[in-house]
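What follows is a single structure, written as structure tokens, with notes after it.
The complex appears here minus one protein chain, its other protein chains still in place.
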Amino acid sequence: MIVYISRQEHFNAAHKLYNPDWSEEKNQEVFGPCANANWHGHNFDLIVTVKGTPDPDTGFVVDLKKLSLLIREKVIDELDHKNINLDVPFMQGKMASTENLIVEIWKILEEALPSITDTGRLHALKLYETPRNFVEYFGE
Amino acid sequence: MIVYISRQEHFNAAHKLYNPDWSEEKNQEVFGPCANANWHGHNFDLIVTVKGTPDPDTGFVVDLKKLSLLIREKVIDELDHKNINLDVPFMQGKMASTENLIVEIWKILEEALPSITDTGRLHALKLYETPRNFVEYFGE
Amino acid sequence: MIVYISRQEHFNAAHKLYNPDWSEEKNQEVFGPCANANWHGHNFDLIVTVKGTPDPDTGFVVDLKKLSLLIREKVIDELDHKNINLDVPFMQGKMASTENLIVEIWKILEEALPSITDTGRLHALKLYETPRNFVEYFGE
Amino acid sequence: MIVYISRQEHFNAAHKLYNPDWSEEKNQEVFGPCANANWHGHNFDLIVTVKGTPDPDTGFVVDLKKLSLLIREKVIDELDHKNINLDVPFMQGKMASTENLIVEIWKILEEALPSITDTGRLHALKLYETPRNFVEYFGE
Amino acid sequence: MIVYISRQEHFNAAHKLYNPDWSEEKNQEVFGPCANANWHGHNFDLIVTVKGTPDPDTGFVVDLKKLSLLIREKVIDELDHKNINLDVPFMQGKMASTENLIVEIWKILEEALPSITDTGRLHALKLYETPRNFVEYFGE
Partner (left out) sequence: MIVYISRQEHFNAAHKLYNPDWSEEKNQEVFGPCANANWHGHNFDLIVTVKGTPDPDTGFVVDLKKLSLLIREKVIDELDHKNINLDVPFMQGKMASTENLIVEIWKILEEALPSITDTGRLHALKLYETPRNFVEYFGE
């Protein structure tokens, strides 16, 4: 009996899409206003889904308070009110796209999750850049 | 050609997380404010997803009016404006977590669904306890 | 130049609508399922609006971090994961309707607001019991 | 490394559910108010999900601006401010249900998608008829 | 002590914007796709706000169950799954704009409200045509 449980957290960050190997013209052509030299930003929403069998004593797949704290300590504190291109160690040398960001967040949470659950496993991440643009990643 | 069709319903209920085999201290330690003796509550949202092939005569996988009525009769009427721990027969003897609740709702709807559709099958449930905390179950 | 600034917070609580001066029958007749003896509950959303002139040095009518903390300390901590009828001192002896609740929250915040702003004044409260049912109060 | 990226677009359209092979009575019995002779309508939301590996140069699975334009040109312009039964060539001769509509939209987008991406593939569509009623299709 | 209480209801309807005194060209020029001959439609959301003093016995400005029923009987049943131009008596001879619609809904509810409350008065209506387009009316 596998139940999937999810927690949504959010962060506000600046970024730009800019490939330093390309000319300014090519960056403008490919990324348009997303390449604005002085950055732009978003309210990001991150949904973390853990799968597992509910514990008979607690009824929990994972304690959502612990999951919320873990996401905040490991991910939100690294990204909230930051510049994704300049301030975030795990994004250095990578294009600051939501696709790349969600893969890096997966690595962090997959490693950290065993500290709060014996049996729950990271199943999915969903990352909203805007209410109309979002990415999902399942670790493979 | 399999299409998945979903209907969202809602109910307002009280509950607490409390394990009667544990001391008051252990309940407080594990569940914190969720163990409040006098209960707390939520506006729950339930999304029911049925999968199947659209009927050529109606274009329907399942008649959503019938699905909505079925969910209300079998699930919502049992939970809305109720105390999940005290008033809900199918939750007796179980921790009143959303994980356990969604599994019990599945059993009810899986049994009831054939009364309104020959070919549609229950595919998924999604249960929001708050806009930021939710569970999903696929029956396995 | 008067700008209105708002902060939304939330709490989850149980309550029932029940007039102890009335018979059980009359309570059922007037309040229906809202009078359920074993309580029900909601995810409440509270929006607090402060009006004032932006400070030239900060651009702020009021510091939203301070406003958020004040609302949590004075209001949310009293209501979150509580039973409004039984656990909340300022609701004792009153019907636990959202109308009465918003008036009591106003009294608390109006008294507390001067501790975080010299010039901002409490302008409005908006309290959602469900996404479709809400009340507003302007202090008069 | 497969990332799923989604874009939401919307359109406002009229339709009715009416089977011309049936009597008026049978249409009323099966479809109720949805068969209203003079139509009714909805604000539809369409979420298109593309799966693929992020391009190392751009960080993109697919350029969301191109995806948004493609959806608008191929799908939204055909449906927005239209009558689905009368004005939409690809729905002629079909029941105007959301189940049938999502399957036709899939055919259009699956054919069109290679014009904007070499490696991304159409993964899923989600079509909201109302915030509480929606369908999903995965192309099989 | 005046509290404002609101209830949200919804309806799905078809309409078009078309002035029969104008040429087809002028209608197209002014209304564009909103003048589509075969109609289009929306999911409308209607928020009704009543102001008054909470009753000491109930804590209510107005019983929200009664208010919800009143709105459904007097307004929603006239509009839901209908064509606003063709099927709705109180819109005959009027442009089917949300501006005109909200004024007509006001007239109906202002007259009907005394049947469910002695002291509450209609304060405001808010009508969403889409999540981004809405009108408000205060009866003057």
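For reference, chains read A, B, C, D and E in written order, and residue numbers begin at 1 within each chain.
Following the convention adopted for this analysis, a contact is a pair of C-beta atoms (placed from the backbone, for glycine too) under 8 Å apart; a residue touches a chain by one contact, two chains touch by 3 or more.
These figures come from a predicted structure and were not determined experimentally.
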Kindly name the visible chains that come into contact with the excluded chain.
-> A, C, E
Across the whole complex, the chain not displayed is touched by chain A residues 10, 12-15, 33-34, 36, 38-43, 80-83, 86-87, 130-131
If the missing chain were put back, which residues of chain C would it touch?
-> 1-9, 49, 54, 56-61, 63-65
Across the whole complex, the chain not displayed is touched by chain E residues 17, 19, 21-22, 30-32, 94-100, 102-103, 131-138, 140
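One rule holds in what follows: only the chains that are shown with their structure count from here on.
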Could you pull out the chain whose C-alpha mean position is farthest off from that of chain E?
-> A
Gap in Å, rounded to a whole number, between the CA centres of chain E and chain A | 42
Chain-centre distance (mean CA atoms) for chain A and chain B, in whole Å, is 28
Distance between chain centroids, defined by C-alpha means - chain A, chain C (Å) = 33
Which parts of chain D, given as residue numbers and ranges, touch two or more other chains?
-> 131
